[in-house]
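The complex is shown incomplete by one protein chain, all other protein chains being positioned as in the whole.
As written, the chain order gives the labels A and B, with residue 1 at the start of each chain.
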Amino acid sequence: MLELREITKRFGEVLANDHINVRVEPGTIHAIVGENGAGKSTAMRIAYGFYTADSGEIVVEGEPRNIQTPHDAIRLGIGMVHQHFMLVDTMTVAENIVLGAEPGSAASIDLRKAAKEIRALSDEFRLSVDPNALIHDLSVGQQQRVELLKALYRHARLLILDEPTAVLTPQEVEEFFAILRRMREQGKTVIIITHKLSEVLAISDDVTVMRDGRVVGRVKTSETNAAELARMMVGRDVLLRVEKPDAKPRGTVLSVKNLSVTTDGGDRGVREVSFEVRAGEIVGVAGVEGNGQTELIEALAGLVPPSHIGGTVEFDGREITRAGARQRYELGIAHVPEDRHRRGLLLDFDLAENSILGVHNRKPAVSVGPLLDLAGIRQRALEIIRDFDVRPANPDLPARALSGGNQQKLIIGREFEMRPKLLLVSQPTRGVDIGAIEFIHRKLVALRDGGCAILLVSAELEEVTSLADRLLVIYHGRIVGEVDPQRTSQEEIGLMMTGGRKEI
Amino acid sequence: MKLLRELMFPVAAVLAAFVVGGVIVWLVGDNPIQVYGLMLGSALTWPDGIGYTLFYATPIIFTGLAVAVAFRCGLLNIGAEGQLYTAAFATAWVSIKLGGVVVTGMSGVPVQPWANLPAVVLVPLAIAAAMVVGAAWAAVPGWLKARFGAHEVITTIMMNFIAVGIVSYLTQYHYRTQGDPIMESAPISEAAHIARLGSFIPGLPARLPVNVAFLLAIVACALVYVFLWQTKWGYEIRATGANPQAAEYGGINVRRQIVLAMAVSGGLAGMVGVNEVLGYHHRYYDSFSDNYGFAGIAVALLGRNHPAGVFFAALLFAMLQRGGIPVDAFSQHVSKDLVQVLQGIVILFVASEAFFRGSFGRFGLLKRSKI
Partner (left out) sequence: MNELFNLNLLFSAIRLATPLILAALGGMFSERSGVINIALEGLMLAGAFTAASMTYYAGSPWVGLFAAILAGAALALVHAVACIRYKADQVVSGTAINILLTGVPALLSGAFFLSSGSTPQIPKEHLIPYTPIVVAFTLVPLTWYVLNRTPFGLRLRAVGENPEAADAAGVSVRGMRYTAVLLSGALAGVGGAYLSIGQSSLFTRNMTSGRGFIALAALIFGKWRPVQTMFACLLFGFTEAVAIQLQGVRFGGEEIPNQFIQIIPYVLTIVVLAGFIGQSRAPRALGIPYQKER
């Protein structure tokens, strides 16, 4: 059905796709797996005409095709559901679906006809979507079905799905897979991009594995298993067990009671959460992404408006529920944010300037009055660069010039350097190379042993279980249990993370 | 090397603008080289050309700095025009009310001043009035943005018209001398006049209008540099402009920075009033601004939102402005309006930076500027 031959794509310095070959048989569900940044999405976006390849060939149903724009791909019967939905919030389902392929004449869209066709399609695949609903009134799962309808409405014979399950609850995933199987029965071809091996095994017929922009293998799903796929994905038998002595926790540093956080949309991101973090221990928070972790950490860091917060937060015996970010920094709460580009860095500022974000308003960054001590700042930046192995070791470079791992080390260095009593750390190793991961893990343990209380959130179950001394499991904004990570199996935790079991 | 890279692009933009401007001159039937020669020659003669160039540069240094400071906070202050009008009126008002000037306005009833202060007090007060009122006028759109998310571009444009309306009302109905056919206030107290440079710089005739405000503009450039890059306040403003979410994470009150940056910006724009009222007209003169606020945008962009760049870009535009005068008189078809045209084209080119990346980059001319 679709074949990518020797596709190469370069973004600036990064080689996103390096002569990749992918072949997808008609009438099958084909999984493309790989870690974040392996180049899966790029390859598929090339197939859909969102990007154009630097070199290589796209063959659709046996014919080499020139796909320059999504429009070309649509004409060839290719549809794509992107990880971030491509829907216009303020328009109706029908309007979104017909966009670009409007029925009727140039002078008038026949929305009635469209609605009829959409209903028919929706019934055929049992999607239950109302064509007249407004997109922003729909749940995420429903929006995803609108995306599917969009492709089906355009008579797509090949559907590319980019991380379709990332936003779904376990039940929704089951329903979704049922829809995919129904599509296969109708003769459609499906490509599913994912990094979740259990799903690959559950739904696909064939698997292509990618790593670092290259295709490293292709197997029949029936002839492989999770361990083999994992090895291909990561390139080695990783079980990043962190060597660490047992924690010697002391007094309580952070005490959270009945904390609730409302999101901007009015939903409750965090619901009545209570827990404590003691000095000298790492408390991990495990959960599927989007279950309230972001809101929890941002609320503890003082980044959520007080009006959105309920319950109390105590730090060192003081109530800080309503304190702002600055006040918390001054009390000794450091924060490594989950998204370093969005929150953690000023990408156009140099490393020296980035090294004082958060502490820029007081000594030692400030010398006299409001004046910054530029020489001192540069000196301390050099120390952070040295101690945390930031490369290249040049404080005058803009943060943008660094790789993700080095940017992360800079942030971690900056936050550690203020000698916090409490560290909030979120996704510390996302998009970071293996070497830096180990380095960061060691530093976290060292900080703990120095007596800091650490609250760690990570989407990598492996990471939280190996680093945490105690593990809280969060599901749907609630803490559904606390486990000893050494003595609980991943399966058990996984079950709790997906709401499988309420209490332990 | 870094400096060279920074300079490459603005210089290319200016050259490109001159080429396009030259084509226009040629199309309307004049010799571009002759016209440009006339302009440069007039702007660079000593002392008149240079004196006037510096005088013209003064207001646009201030507005350029104003736009640059706001821009560093991620705000586009299109409202320097309104800020400088209100500020200029305020400085005139102080120089009248506290300078012992009796105004016989439209009503025909003489209005007595509040005080008759000596120069040492009056001049600083008048300058402070310009800055405070300019700052306040700019803080309003800043507040509207911080509080309600109202886009500062639209609100500052609206505030420009409101400023013009209010100030012209005050001038026409309350501070214009009865019977004066021109829309201008009564003359300000002589104690509020600031010295022309010619009165103490040997060789520079005192008839040239360049005055102490020009020196203040240089000081302002230095202060803005220190403020932005060497104080925690400037750091917070720039961090807010670079990435508001990261700034928030760093404990910076983003909303406050928006209001602060606008206020600083407005205060700088307000300094134009010092040059115009205390240094030149010695009264508030309605619609005196020759699009200074908008020229400030050109100057800031061309100067890469850096005080040194602003200074030189302002000098360039001032030269054009000075050079436009003989163009009117001596060329056949081209008028001094060419200056506005050149300004517009420069802004277009500077804004379309990618244009130079694309076309010149291909020849490797600007490749290095990519970092």
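The rule is simple: a contact is a pair of C-beta atoms (placed from the backbone, for glycine too) under 8 Å apart; a residue touches a chain by one contact, two chains touch by 3 or more.
Just so it is clear, the model here is predicted, and its values are computed rather than measured.
**Student:** Which residue among B:E6, B:D48 or B:E353 touches the omitted chain?
**Tutor:** B:E353
**Student:** Considering the complete complex, identify which of B:L7, B:M158, B:L223 or B:I325 is in touch with the unshown chain.
**Tutor:** Of all options in B:L7, B:M158, B:L223 or B:I325, contact with the hidden chain holds for B:M158.
**Student:** Which of B:I166, B:A195 or B:V254 touches the chain that is not shown?
**Tutor:** That would be B:I166, which touches the missing chain.
**Student:** Considering the whole complex, not just the chains shown, which residues of subunit A touch the missing one?
**Tutor:** Touching the chain left out of view, subunit A contributes residues 11, 48, 50-51, 69-71, 74, 80, 82, 84-91, 95-96, 98-102, 104, 106-109, 150.
**Student:** To test your reading of the contact rule: which positions on subunit B touch the chain that is missing from view?
**Tutor:** 24, 28-29, 76, 78, 144, 147-148, 150-151, 153-155, 157-159, 161-162, 165-166, 168-169, 172-173, 291, 294-295, 297-298, 301, 333-335, 337-345, 347-348, 350-355, 358
The definition used in the following text is that only the chains that are shown with their structure count from here on.
**Student:** Could you please state the distance in Å, as a whole number, between where the Cα atoms of subunit A are centred and where those of subunit B are centred?
**Tutor:** Centre-to-centre distance between subunit A and subunit B: 47 Å.
**Student:** Going by the contact rule set out above, which residues of subunit A touch subunit B in the complex?
**Tutor:** 301-303, 324-329, 335, 337, 342-349, 353, 356-358, 360-361, 365-366, 370-372, 374, 398, 400-401
**Student:** In the complex formed with subunit A, which residues of subunit B make contact?
**Tutor:** 230-233, 235-236, 238-239, 242-243, 245-253, 371
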